[in-house]
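One protein chain is absent from this view; the other protein chains keep their places.
The chains carry the letters A and B, assigned in the order they are written, with residues numbered from 1 in each.
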Amino acid sequence: MAKLAKAQLKQLVEAAIFVAEAPISKVQLQETVLDGLNVSQKALNDVLEELRLDYQPRGIQLVEVASGYRFQSMDSLSPWLSKMWQEQAPRYSRAMLETLALIAYRQPITRGEIEDVRGVAVSSHIMKTLTERGWIKVVGHKEVPGRPGLYATTRAFLDYFSLTSISQLPSIDAFAQLASEPTGDEPLRVLANDAEEVAEPLTQDQEHLH
Amino acid sequence: MAKLAKAQLKQLVEAAIFVAEAPISKVQLQETVLDGLNVSQKALNDVLEELRLDYQPRGIQLVEVASGYRFQSMDSLSPWLSKMWQEQAPRYSRAMLETLALIAYRQPITRGEIEDVRGVAVSSHIMKTLTERGWIKVVGHKEVPGRPGLYATTRAFLDYFSLTSISQLPSIDAFAQLASEPTGDEPLRVLANDAEEVAEPLTQDQEHLH
Partner (left out) sequence: MSEQDNQAPSAEVTSTAREPVQQLLPLAFIHGEAMLERPEDLYIPPDALEVILEAFEGPLDLLLYLIRKQKFDILNLPVLQITRQYMEYVEVMRELKLELAAEYLLMAAILAEIKSRLLLPRPASADDDELDPRAELIRRLREYEVVKEAAQDLDQLPRLERDVFEASAQPAPSVQPVRIQPQVSMQELVLSFQQVLKRASAFEHHQIEREALSTRERMAAILEKVANANGQFVGFDELFQVSEGRAGVVVTFLAVLELVKERLIELVQAEPFANIHVKTCRREDEDG
């Protein structure tokens, strides 16, 4: 197919992101709408950046999330826009958010490990809700008696919270510090070993996601 | 609620149309996102017209349909955007392949003649599918009662199979020999395997059809 003029390329990419049913990645764009058009990575990046700037003053914005690009309404309009739906946005309990946070920051993690940190049992309801929302999934099993499932967060989780990777989570530094910090005094030093073990998956994930 | 600045009103209406699950009417806009904002009908009309003009050069357009306003992709982009939705057509049935083979080897041939050879009726669906694929076409009519169409293969058919002419179709005898050759020595065994692999889907199809 003939080479596209820049203006057309921009229209095409713009329309593709809008009509896609989910966030669409650069790779997906290249493999579908741009297939055969011989669009360089740079040209695509340029167009995406131009679109982002075009929409900056508008009611909707072009954002990049974990699984690709999407347009979403301006944050500040939510009080009015939420009136379009009868139902209130779901609220999540502290128990659910803490469980989700632990899975996000400490993945892969077993339910037992979550309970150890929180000091209370994690209800099956919470794990079920998080799984059904598609935010967490079992990615393996820990080789300890009972082979408990190891949970990790999904791309859908990142998309929902408008993140591109786990490393963008707000308190990631606090977690990393807690996990890697050599504790100062004698008695606490022994505990540092435990902490390091926990820290590893987090570091791996960070690298993995970049 | 306080009166909205025009720029904000535009952002709000724009975002509302984009996030609505279906086309949204002026009445619906007034009753939901604009509720309590005291926006005059004229102001709303003006904003909608401005938005329509804003988007005219863009990849998506603001259109009014029966139930309200919505954004939709530019018509001229459809050939490319269509590639975002791909459906895998089912494998060709044994009946389809036999019909195609008969047309290829015995062209020009009528549907009745194909049926005579195959011993069963050839469904219109098969002829339609092969015609739509651009592999067969009617090249004339046989001067018998009913003047049935005479089918032949097309240039697209030759291109697909990398042939320059029908005379390049492999001779049946040669191929039959190759496929049924007892797997005596190494090179032939490989070929025989190939043939078996190809034969498999046919068998599956056969079962499927019975």
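Methods note: a residue touches a chain if its C-beta (ideal position, glycine included) is under 8 Å from a C-beta of that chain, and two chains touch if they have at least 3 such contacts.
Only a predicted model underlies this, so the values are computations on that prediction, with no experimental measurement involved.
Contact between chain B and the absent chain runs through residues 15, 18-19, 60, 70-75, 77-78, 81-92, 94, 97-98, 100-102, 104-108, 116-119, 133, 137-143, 147, 149-150, 152-153, 160-161, 165-167, 169-173, 175-176, 179, 194-195, 198-199, 201-202. Residues 15, 18-21, 60, 70-75, 78, 81-82, 89-90, 92, 94-95, 97-98, 100-102, 104-105, 117-121, 159-163, 169-171, 173-175, 177-178, 181-188, 190-191, 195 of chain A touch the missing chain (whole complex, contact as defined above).
The rule is short, and it goes like this: only the chains that are shown with their structure count from here on.
Chain A and chain B have centres, each the mean of its CA atoms, that are 34 Å apart.
Those residues of chain A that touch chain B in the complex are listed here as 10-16, 18-20, 32-35, 37, 58-60, 71, 73-74, 77, 80-81, 83-84.
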